[in-house]
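The full complex has more chains than appear here; those shown keep their coordinates.
First chain written, first letter: the chains are A, B, C and D, and each begins at residue 1.
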């Protein structure tokens, strides 16, 4: 059997400094995504299943067989306070692989949230417990504990590659992942953007137009966009 | 014309005892689904359109032509207090076949909720009235009253087969159907699970790991899952 | 280069009278859609991203390259108090083309809401600001300002054709568009329906059946729908 | 453990007479669906993965865990010449649960085709072998043999309920299921339709209009459809 077959649970992963994660959480997903050069964003199929929660933490990753939550249980032991559990399946699934029991277990370990490219259940309980989840579905479909998988290996969730220890930021806009190595740089850039955006917001709220604020009129002209007074008699 | 063509409204259906339905509602969808051997769950395309409502009731079923709500009106007369109206279409539709007027009519008859494999409209009114709905869509698209269909015949909704008089349980996790004949057995099993889960939840919240609580370490070893200390140098 | 290539920003569009729009907002999407002969409804892919907001306003339309919000900035200048910005892309996109900065700008101009056949971001901020949006997605994906498009040309959003100056009505049920020329006629019809519906709702809430209220029994008989007492021994 | 948990393989199922299935195959899916009162049609998510094959046979049904083909192997033994294997999963899956090895096994037993509400692989081999499949996906994703399921129990595939021994008819238009008890009646009706359609086809090909052939003009008038000479000045 070639080594490609191995299912592993990796015990030791490197994590970004806590303060960097705090700064990224403060910036929020949209700003972090911009600050990271518009990379690392998970697709819109994964949605916040509550409102008003913003988290950032180190990814503990899980690659599970679809319809099987055995490896989620194995992953819990690898979690530390401040981590975010990131669950993927080896093929598409919307099964409810995660519910209030696993959330109790993760909260006991200080995990700050779950990102899962599959379904969750007991959603009313999860909301009541204050444990935030970002998932592809809410579905009560039960799972088995029968097939092997891996913990803390690189995974892909909703089109984004995530390595163990990468920083996951999630809020009402969705989820973005920042590589551990770039996390501090991105936090710097994000804070720069926040300051810059505050000025812009003030100007725009005062009535300054974006076409002026961003100096877009020359670009529009260059691109051949023509201003006309009267309606164009064209069909849609 | 063979008998296969008949469109019927069936007047008399058998219903499960009220107390069994009350017990199933108390258990909730995820637990009932487990207690029923992980059968009867409707797919995640049908979602709760409000939060915090749990219902259980006897299914009064409707098979409608798409874009036509004639048979829903015919079904109202067949409803009794405690029933759940279950509406399906003979082919895919997201039309808003149900709104506040039909809800008024159902509430007048004591119906406790609607499950529809199509759309609803007047959703703000439905929420204000406190009439819970589980639907595939919210869509204002109007319908006609022109084509025949049937009431209280077996139907399929979101991948689950439902017979008239089956018990429908619905909450924020979705919808599950339990056969009338098995409803009491499933209620027993569900209550057993609830007691069992309370113990587990307590243990997990206290820090016991699922791999220990469920004795999963031998299984992981049998399946060839290996614990390693250092990261695996593998691409995602 | 044929004229078909021209990208234009049209400055002057005709708008429906404000009072007509107020009347349409009061009627709501489902009733307006009915009053308009069940035309003009946007598909259910575009959803309200908040609850409890009903708006009606004149459409200022945008046709953008996907992943590019340059033309939204150009459109802001064309907006007047009471307008609704309607954004479409020349091919499918769920990118977050609109966020809190553009919302600040639109609010400064008195725009009452956004309908976008793409994504929005900063959704928590948009909700906090009270600026209502109807969109296909919530997605933080950033966009560029690089490609030309048009403002105030006819567009198609979620399957509905919209011309600049058409009246857009939006609430928790979705979005409907009414041609400017027919807006007053539709408002009249909508108000007629509201009065009529109030009577029906009262009758239905009092227990009158829809099959009697709408006189559907003869139709059911004509269509060959048969009432039977006992269950039909048929498979689903 | 309540009886609801049992996983079973049922050995003896009743089948429709061979000649009835031959007649249904000759009629084809669209005609059989009509003859059966427009019931029993699987949704368009399940498609023919080759062209030009029409089959009809008795359903041997499988309910599998997603991502697991153990029960397909158990089902092979239950198949007889002329059967159609019908595979479903307990939750959504597009995994390639079936390939050329299983096809070899089924062909050895005289099975005439596969209908699967999941994926197939080795599609080039399946086509070369002349073993027709109707599936939701073509996907190479491998599966395990780890979880229990059932054979020859009632299932739902693509929205249609199928019992063991029901007649499955499939061609380039898709798949329809006819209950064993009604198969002969439906075959009679289908043949009546075929004769009738031949006359209609001849008339239509000769230029007779459907509005005349079906006498639709009075209906159009009754429904208020008005013929006008000039274009309607309406926006889309």
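Convention: a residue touches a chain if its C-beta (ideal position, glycine included) is under 8 Å from a C-beta of that chain, and two chains touch if they have at least 3 such contacts.
All values derive from a computational prediction rather than experimental measurement.
Enquirer: What is the copy count for the full homomeric complex in this file, when 4 chains appear in place?
Expert: The number of copies making up the whole complex is 6.
Here is the rule we go by: only the chains that are shown with their structure count from here on.
Enquirer: Would you indicate which option in B-C, A-D or B-D repeats the interface seen between A-C, with over half of the contact pairs matching by residue number?
Expert: Equivalent contacts to A-C are found in B-C.
Enquirer: Which whole number of Å gives the spacing of the CA centres of chain A and chain B?
Expert: That pair's centroid distance is 30 Å.
Enquirer: Two or more other chains touching the same residue: where does that happen in chain B?
Expert: 6, 38, 41, 43, 154, 156, 161 - these are the residues of chain B that touch more than one other chain.
Enquirer: Tell me, which parts of chain D touch chain A in their complex?
Expert: 65-68, 90-95, 139, 141, 144, 146-147, 235-236
Enquirer: Would you tell me which residues of chain B are touching chain A in their complex?
Expert: 28-30, 33-34, 38, 41, 43-44, 47, 51-52, 171-174, 176, 197, 200-201, 204-211, 214, 216, 219-220, 223-232, 234-236
Enquirer: Under the definition above, what is the set of chain C residues touching chain A in their complex?
Expert: Touching chain A from chain C are residues 5-13, 70-74, 76-77, 94, 96, 99-102, 104-105, 107-109, 119, 121-124, 137-142, 145, 147-150, 152-156, 161-164.
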